[in-house]
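Attaching a single structure in structure tokens format; questions to follow.
Complex shown without one protein chain; remaining protein chains in place.
We just call them A and B in the order they show up, numbering each chain from 1.
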Amino acid sequence: MSGSKWEDRVIDQKRLLSDLEAILGKNEISGNIFERISYGQDAAQPDVDPEKIPLAVVKPSTTEGVSKMVKYANEKKIPIYIHGAGTAFKGSPKPKRPGSLLLSTQGLTTIESHEEDLYYELGAGVNLYELEKLFASRGYMLPMTIGSKFSSTIGGAVAINTIGHMVDICVGKIIDYVMGVEVVLPNGEIIETGTRSIRRPAGLDHTRFFVGSEGLFGVITRIRLRVLPAPIRAYVVGFFHELSDIARAFQRYYKEKLPPPLYGEFVDKVAAEAPFELRGLGKPKGHMGLAINVAHTQEDADRQAQETVRIFKAENAIDSFQVFSKDLQKDYWDARDNILNILQATEGGQRLVMTGSVESSVPLSRLAEGVEYLQGGHHYSDLKKAKLFIYGHVGTCDLHGMWVAPVSMSLEERLKISKQAVQLESDINLMWGCASGEIGQTASRIPFFKKRYGLAAHSMLMDVKKAIDPNNILNPGNLEGEGYE
Amino acid sequence: MSNPAKKIIPAGHIYMKENVLSKSNLTGISESKALWAKDLGLAQKAEYMFFAGCGYQQMKYVEGMMGALKSAGKWGMSIGKVAGISKVFGKVGIDLTSITARITASKEDPYTPVLVSSVNVLRKLGLDVGYMHEEEPCCGSPMHYAGFESDYADHAKKNCEIFKSYGVRKIIGLVPGCTSALKNAYPQYVSGFDIEVHHILEIIAKSLKEKTIKLKAKKRVKVVYHDPCQLSRYLQLIDEPRQIIKSIEGVELIEPDPEQRGKWSTCCGGGGLEATHPELSERIGTKRARELVSTGASLVLSNCPACDLQLAKMIKRLDSNVSVMDLIRFLDEALN
Partner (left out) sequence: MNETDLKSLEKEITDSVQRCWKCRMCAAMCPTYEGWLTQSTAGRLMAINLYIKHGLGSLEDLSDILYSCTTCRRCQERCKALSTDCMPADTILKARQYLVKLSEAKEEGKHE
């Protein structure tokens, strides 16, 4: 790459690998091209940029290992891209600059129980699904539901401060459960934050610098997570003529000051067809709304569920009922949760691919309006050419849209749709002063961030980043929005 | 033939392919694989043709062959070299594979009884099957899994000619891998393929439902059933083996974790992988062995020659007393 600004960072890969092996040992590093490729990709785009494939993948099994790795990279000015499982799909896991190290925290898998103090200490690499099962076996509920839980890690979820599908005002965001973290700073120093008491520090608590920091200020290696006793659930399903009716139902629900449900989901009728068929549920009678009410007893949960049914019906549900059978509860939930199943549908005998997606939040009073805008109130012509599936966490005012096209559509056309989707996502957030609530704000969302909060706010963050990470070692390019100008 | 393929296709797969193409069996042995049936009086033509498959018929040699190949590996000889040497001897009329295999053949042979039991069980259920004896070809599926697709397609077509010459209209397969090859793959390569292919467990389960036959285990036992990949995912026979087990008096069926059974059954790592990646195969097998042993059952039942071999070996390595038996053999004992 002649004339490239990266030329002065040409690194001898052989030297690098032997240095890494000396630091971490052979079992925790890989220089194999195929291993490096695997980590150079994420869900959003099909292919990696060959010039940006990381030079090596490292998987330390201890915090000390992470510290040594970061210190080495900082000294040599080698960029590090941090992965839990690398499943975020706004472009943040992909290396933005060549000659990087891919640091995976999947090797940090310790689990320490401190139930007498109401917390667990977890290595950042603990798998979400395993954690969910462990907590359930102990009578607790993991306060998040992530679609990719089978692959994702607690470290990744905490770095994004996400709870996935759950309703924020029912359980809070994951930061409300993070009593403290252990972090490796960009200079390699290991620091601790927070408290061991369920009374958390008021005022300056540097836990907040790192939870939700999207890997910009440090590598989270250990998390002190408060446990939440598992509540009792009641499931409600409703079928509607219009998607906006479901939105109106939740608006009415909150207006009546009812306790927030744990989940408030919806999925459009067409999107639900393939997942329904896969589970033997027949054809959806209309657009599906799904709510899970929670309480300390089944009686209370059921009472809330009956209110939900009443409200669904008041907003013109074709049908609405509480679901009592455990199998049906799982089926309806899975039909909504496994939204990727819609990509198994065919159009004209051709398989479908995702071409663009939107994840936007709206104020409660604009919920129905937001749904209608997503459906067709916008002016993006290429988006109107592709098939749109709407689904999402309507009960927490978070809307998803996915545009799909047959595999045969040319890459350039698909990129056009993808770009317009990002712009529409940004527009909706901007319209009423919100920001996306599930997968973070960096990388592909920096153009939005600048518009939403202004260049002064972005500059401020860049200054903070420079102060904490002067060599711009950790996830460089993500805060800058490189590649998404 | 100078073979750049050797660097790209694992030698173990090339070896098995050459065996299938030259001798129409997995191990390349010239000796008859039908000796187990010599006193059973099976006709060569019947409405239902029993397809035994190379697995059970040659597993005792496979064990020996794997052992020899692994030792050869230890002495720095690749599987390819062993095959090469075998060819050289073959040119002068010495069937080295047969000799080695016979010398190293496992003294304890739990596989032949499965074949005999299959016929016994079917007969007790009123079904007299035919068997092609030495003429039974290899289904060829090792070639499919290795990627030798055109060889496989040709082999399938040739086999169908053989089946036609025997007037075969319905097949009852024993080895799940062979059965899925005949049922799912052959119709794709052979136009007008109209043979009805069933797996033996399908037939048995149906029959048990229709007839009232007393099934009683020799003594009370807690069993766990291991779903072979080929049965659960390729043939979708998940309920049938369980129905069969549950109909045997004195048997308590314990199930593993839902994510480790049925269509999610954890692979045992046996079969072809042992020839190409022996250490990986062992690690996978140990994991599965642990899952099965931790259910608290004292007997593992399965119905696949590769799984039977792998699980028996791996459970033994765990120093566990849990035994492994093929479901058909267990069923035969319960029918007496």
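Everything that follows uses one rule, which is that contacts are C-beta pairs under 8 Å (C-beta built on N, C-alpha and C of every residue); 3 or more make two chains touch, one makes a residue touch a chain.
Here the structure is a predicted model, which means the values were calculated and not measured.
Colleague: Sort by label and list the shown chains the missing chain touches.
Modeller: When the entire complex is considered, the left-out chain reaches A, B.
Colleague: Out of A:L16, A:V48 or A:V211, which is the one that touches the chain we can't see?
Modeller: A:V48
Colleague: Among the options A:S151, A:Q375, A:Q423 or A:N471, which residue touches the chain absent from this view?
Modeller: A:S151
Colleague: Going by the contact rule already stated, which one of B:A146, B:I204 or B:V293 would touch the omitted chain in the full complex?
Modeller: Residue touching the chain left out of view: B:A146.
Colleague: Even though one chain is hidden, which residues of subunit A still touch it in the full complex?
Modeller: These residues of subunit A touch the chain that is not shown: 30, 32-35, 37-39, 41-43, 46-48, 50, 53, 59, 85-87, 106-107, 127, 129, 148, 150-151, 278, 338, 340-341, 343-344, 351-354, 407.
Colleague: Which subunit B residues touch the hidden chain?
Modeller: Touching the missing chain: residues 1-5, 7-10, 13, 144-149, 229, 233-234, 263-267, 269, 271-273, 276-277, 280, 283-284, 287-288.
Everything below uses one rule, namely that only the chains that are shown with their structure count from here on.
Colleague: List the centre-to-centre spacing of subunit A and subunit B in whole Å, with centres computed as mean CA coordinates.
Modeller: So the centre of subunit A lies 45 Å away from the centre of subunit B.
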